[in-house]
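Note that one protein chain is taken out, while the other chains of the complex remain in position.
Naming follows writing order (A and B), and every chain is counted from residue 1.
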Amino acid sequence: MTGPVLYLDGVSVIFDGFRALNNLSLVVDAGELRAVIGPNGAGKTTMMDVITGKTRPTAGTVRFGDHDLTRMDEARIANLGIGRKFQKPTVFDALTVFENLELALKAPRDPLSCLRWQLAGTARKRIEGVMEEIGLAARAGDPAAILSHGQRQWLEIGMLLMQDPDLLLVDEPVAGMTDQETEHTAALLRRIAGRRSVVVVEHDLEFVRALGSKVTVLHEGTLLSEGSIDTVQNDPRVIEVYLGR
Amino acid sequence: MSDLAIAPAPRGIPARMLVRGTIIGAIGLLSLLPILNQLPEGNVLRISDFTIAVTGKWICYAVLALAIDLAWGYAGILSLGHGAFFALGGYAMGMHLMRLIGPRGVYGHPVLPDFMVFLGYRELPWYWLGFDHFSYAVLMAMLVPGALAFLVGWLSFRSRITGVYFSIITQAMTYALMLAFFRNDMGFGGNNGFTDFKELLGLPLNTQGARAGLFYAALALLAGSLLLCRHIVGTKLGRVLVAVRDAESRVRFLGYSVTAFKLFVFTLSAVLAGLAGALYVPLVGIINPGEFAPGNSIEAVIWVAVGGRGTLVGAIIGAFSVNAVKTWLTSFAPDLWLFVLGGLFVAVTLFLPRGLVGLFQGRTK
Partner (left out) sequence: MGQPAAHHIMARLILLLMLLLAFLAPASAQDAYLEALPGLAGGFGTQAEAVERLGASGDARALPVLRALSEGQLRKRDVTIILPGGADAATGQPADATGAETVRINNRVRAALRGALGRLQLVSANPDERLAAADSVFRSRSAENIAPLEAAIARETIARVRERQELALAASRLVAPDAQAKHQGIATLGSASSDEARALLLEARAANPELAPEIDGAVSAIDARLTFKRAGETLFQGLSLGSVLLLAALGLAITFGVMGVINMAHGEFVMLGAYTTFVVQEACRGIPWLLPWSLPLSVPAAFLVAGLAGALLERGLIRHLYGRPLETLLMTFGVGMILQQAVRLAFGAQNREVLSPAWMQGTLALPGGINITQNRLWVVVFSLLVLALTFAAIRLTRFGLEMRAVVQNRRTAATMGIRTGRVDALTFAFGSGLAGMAGVALSQIDNVSPNLGTGYIIDSFMVVVFGGVGSLIGTLVGAMGLGVLNKVIEPWAGAVLAKVAVLVLIMLFIQRRPRGLFALKGRAAEA
């Protein structure tokens, strides 16, 4: 794919007079890894909600390739190739690691197809491959409920790998992780990013620096600054917002 | 406790065998009942007509419980209006049974049921046409509950009405239907409903043979429903349903249309409930708007909770055990029954969230 994968222009979201997003514009290119930072309430999560169809924008354009996302629901957007990882890891507790990944595997998503679904050898191999990748091969038959916090994060990332999206949105992937887990996670994300566009929302500036990507700073629902981590860290407006108080 | 001990795979296979054996055994035992009913009066092993009738009724309740469990236990859709689907199925069969009375009614009208003659109907309302055919009645017993469930489900699920909101809406649905069916001008016999049935499929209803036939039909429906539900639960569809139950929005972000899955299981569940109702009516010989009472639906939900939701066998065990206690208790201490039932609601939700089945599963862990 050439040109921008994700294209937001003049997007506003208003809840009862409160502007969660205010005329936000953002362009993410194919294969790009982008970090989005900003203080609490800057609109990071709302931005993700708008892209994935959870929240409808009050005004503005949201495009993914040739598709207008503003009128689609979450499932359609997901099937277009946009994956999302939540801040709080959400996996299906009652299902095993293997079953979690099986649900995420690219396959027809309608009820009747699921009723007839038979796990083919190639699909099984893919699932096993991803389980190796996220380090959960030994836990294939365990219900997700008994995994540790970090393992759940990786399982969720594994599900995103199974989905094989063109654009991946990741919300604070290392929040609440041990240093070792953080390291493992950063490595996983870098590996994913090589193949597709990734937008990472993060608080942890060290982690963002480790990603080594272009950084977008949001403030009060609008774009404050954009550039390399060093550029934005030296931007007086960013300094004022982050450190000025 | 090591991870391995909790893992379901190693213990799963024998447990499954055990369950399968128990089910087959129980169905075998139940199918003996009508045979024992044939024994001569006075024989120790003889099963009374009453027992046959009551057990047949419970089997229908068990199918209703299965239907509720499929939606609630697996997809997390708690319907407090499944009694309405059950009753609609029952009314469809009741309409057929009324047509079969023919000129044997009190007023002796060749076509119109007694209550229509009494209310001054000149001809059969259009929606009664076709009910003289058994197969049409059975079709309607599935189609009408299914269509209603589809409509209510579609309106609710697409606007993301979930959890208790959906429960209350289904409760309102059955309440509204109850009010409507109580009306004489609806053409369903008002508050008397339908009764005094004569025959079904050429068999007079008050014979031992007919009772046995209905009993076996109910048993077959239960076995069939159980097999169907077990199959569904074992497929990827079943796993998506469980996923919807546990983290609905995550399923959406995986690209599944949650609405479609919920609609599928809710509609299927309503169809099963309708079939159970259709068999229930010839077994008990009456159907009236009281079947739509909101309390009935909630009572059915508690069967599932008592047995253990999310386990199909649990639903059946719950339906049988609660109704056994009810039949036993209402005969000698009717005032006590509502206290016991109310107490069951409290006790199960507080102390036994996984039901009776959970008691045994808990021990294996």
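Assorted remarks:
Note that in this section a residue touches a chain if its C-beta (ideal position, glycine included) is under 8 Å from a C-beta of that chain, and two chains touch if they have at least 3 such contacts.
Note that the structure is predicted; figures quoted are calculated from it, not measured.
Within the set B:107, B:127, B:165 or B:328, the residue that contacts the chain not displayed is B:165. Only one of B:302, B:319 or B:356 touches the absent chain when the whole complex is considered: B:302. In the full complex, subunit B touches the hidden chain at residues 78, 80, 152, 155-156, 158-161, 163-165, 167-169, 171-173, 175-176, 179-180, 182-183, 294-295, 298, 301-302, 305, 335, 338-339, 341-346, 348-350, 353.
One rule holds in what follows: only the chains that are shown with their structure count from here on.
Centre-to-centre spacing of subunit A and subunit B amounts to 44 Å, using the average Cα coordinate of each chain.
Those residues of subunit B that touch subunit A in the complex are listed here as 3, 6-9, 232, 235-237, 239-240, 242-243, 245-247, 249-258, 260-261, 264.
Interface residues of subunit A, counted against subunit B in their complex, comprise 52, 54, 73-76, 78-79, 83-84, 86, 90-96, 99, 102-104, 109-111, 114-117, 139, 141-143, 146, 159, 163.
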